[in-house]
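Only one protein chain is missing; all other protein chains are in place.
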Amino acid sequence: MGKVFSSFDEAVADIFDSAVIMVSGFGGTGGTAQNLIVALRDHGALNLTIISNTAGLASLMGFGTLPGHTAVDCGLLIDNDQVGKLIASYPVSPSPSKVNSFESHFREGKIGLELVPQGTLAERIRAGGAGIPAFFTPTGVGTQLAEGKEVREFDGRRHILETALKADFALIKAHKADTLGNLSYKGTSQNFGAVMVRSSGISIVEVDEIVSPGQIESHLINTPALFVDRLVKI
Amino acid sequence: MGKVFSSFDEAVADIFDSAVIMVSGFGGTGGTAQNLIVALRDHGALNLTIISNTAGLASLMGFGTLPGHTAVDCGLLIDNDQVGKLIASYPVSPSPSKVNSFESHFREGKIGLELVPQGTLAERIRAGGAGIPAFFTPTGVGTQLAEGKEVREFDGRRHILETALKADFALIKAHKADTLGNLSYKGTSQNFGAVMVRSSGISIVEVDEIVSPGQIESHLINTPALFVDRLVKI
Amino acid sequence: MLDRLPREVIAMRVAKELKDGDVVNLGLGIPSLCSQYVSEGKTILYHSESGVLNYGPMAEQGEEDDDLINASGQFLEPTPGMSFFHSADAFGMIRGGHIDVTVLGALQVSKKGDLSNWMLPSRGIGNVGGAMDLAVGAKRVIVAMEHKGRDGEPKVVSECSFPLTSPTCVSLIVTDIAVISVEQEGLILRETAPGWGLEDVQNETEPELIPAKDLKEIGL
Partner (left out) sequence: MLDRLPREVIAMRVAKELKDGDVVNLGLGIPSLCSQYVSEGKTILYHSESGVLNYGPMAEQGEEDDDLINASGQFLEPTPGMSFFHSADAFGMIRGGHIDVTVLGALQVSKKGDLSNWMLPSRGIGNVGGAMDLAVGAKRVIVAMEHKGRDGEPKVVSECSFPLTSPTCVSLIVTDIAVISVEQEGLILRETAPGWGLEDVQNETEPELIPAKDLKEIGL
């Protein structure tokens, strides 16, 4: 059961056109699989559906990015016309005057958008990994994001039905892995990655370090090995 | 914000008759709040609804109990006629010849039972803590535990609708706490406790040790402080 | 012309609403300033959608770590008792009612407490982020904002004309001229900025304000 790949290119080589791909990260560079994203850009798969919290705020405006660093995020794939649809909570720049490539592609009709409240996005991804096809949530009730969705009252409060999200691949950044596939993250960088790793057919994880089983102590493992398919050391 | 209580009795003093109470533990002594259960027995609240994986396998047959140890679990409350209803996945002895007090009370019509598949039980409790009132699951479809439940197909597969579980109180065992309420567990002893702590109005946690904030390192905290209301040191 | 309170003073007034032991989530802009003005002796647990509870001050220059950010992308300092979690758990806390107070900015708040804060209709696209989850999930939603928009239009309105974040979620509005609570009977004007009377505030507010019996000057 060899999970360790020797290059980013090799780890993304079988990503196909029109694949659904989850991309980890909250919006900054922490928890974002920058090397895998570059490899997927070089690989060139087209018409991808990207599931990501943002369309890339780190590359756009240095969000959560260390001073002086140049960030890579899923904005790179949108810039490169590889994305046909985005499922995200924060797709555009916070300022109308700063236009990212998602927004310009969107206005040209070149890219689709499913806008999802951030908590609903996280829960839909979790549901996808936990075998829950749909759930009711109060978030979004009475807003335009609830349009067309089934509404039902529980305890006198309205809720809408949301469905699970799954992907063909996930591109994840973690801190450490052991060769079995156990992962640990640093600080706030587990965010979406630690959920996406569960709901993708093939999870591909770039890590700062790959060690032997036992070298990440059991109580420090955030993601158990069964969720992890491929590892590449940065 | 004083969360630390000086005695088990004080920590359970306001539990009222007919309260819904979650009790942590998989079935053995690990993760079971043995001291809080004794305090609740002494307190004497009646007609309780208990949500627990088992009706007490440790006290019944030494399940997961160290040799030579006498275990306390929610069986004590059932023995003491304090329980009107049990919501559990594993309510009786594995052997028909060994009858626990739940089974005899049940046959006498003195106690009600809602039998729930273990994973559905865990997910319903999680949902209760996460603001999800109901979800669809494939577990139980086509069985007697699905009777009366809404059935719906997703991706060509039948699922049933299950609703969230919440409680007035939870009695939880963790390993360490800091005074803010952050918890860490040992090994397999987080099981149901780490989920129940999220879905109870008042969570009461007994721990081996209470330390100052910072003495449990951030990456070793399993349960963030916001879920914890009361702490008692064993 | 009457003086309007600066952003810092709005944040100070909101900080008074936070109680010892509260779990608090602060939005972008004015809300993010509130933590600086909480009186000593109160323990507040700050929560952020980025997956952290009990964060403290921002990191010093040169000490930044991109694995330690809040939802505004600011770098945090490691703090004793700080904990981390993934996004599904971060929002389970919000949706599950474990956040006592959220302080949010707004584009519009209606007399029923409806909130619009995620999309300018003129742009036609917006970022919903965690706003809907917070508006629905937090036990108490406080809006901190300027009373009028940059265009001079009132932001406290009879009906929101902008896309809703959540209906009937706001319980208190703190602005640069007033403190208004949203009640069953309507909007109650509780406090006004120094020099401002009921009529002055009403002139910048679309729905009718009901003066509180003990209407007073904003206290800090």
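Brief remarks on what is shown
Going by the order they are written in, the chains are A, B and C; count residues from 1 in each one.
We adopt the following convention: contacts are C-beta pairs under 8 Å (C-beta built on N, C-alpha and C of every residue); 3 or more make two chains touch, one makes a residue touch a chain.
Everything numeric in this text was worked out from a predicted model, so none of it was measured.
Partners of the chain left out, restricted to shown chains and counted across the full complex, are A, B. Only one of B:30, B:131 or B:224 touches the absent chain when the whole complex is considered: B:30. Touch with the chain that is not drawn comes from one residue among B:75, B:91, B:133 or B:181, which is B:91.
In the full complex, chain B contacts the hidden chain through residues 26-31, 53, 57, 63-67, 69, 89-92, 94, 96, 103, 106, 113, 115-123, 125-126, 137-145, 175, 185-195, 222. The chain not shown here touches chain A at positions 1, 126, 128-132, 178, 180, 182, 198-199, 212-216, 218-219, 221, 224-227.
Simple rule for what comes next: only the chains that are shown with their structure count from here on.
Taking each chain's centre as the mean of its C-alpha atoms, chain A lies 33 Å from chain B.
With centres defined as mean CA coordinates, chain C is found 28 Å away from chain A.
Centre-to-centre separation between chain B and chain C, using Cα means, comes to 36 Å. Residue numbers of chain A whose C-beta contacts span two or more other chains: 123, 137-138, 186-187.
In chain C, 84-85, 88, 91-92, 94-95, 137 are the positions where the chain touches two or more neighbouring chains simultaneously.
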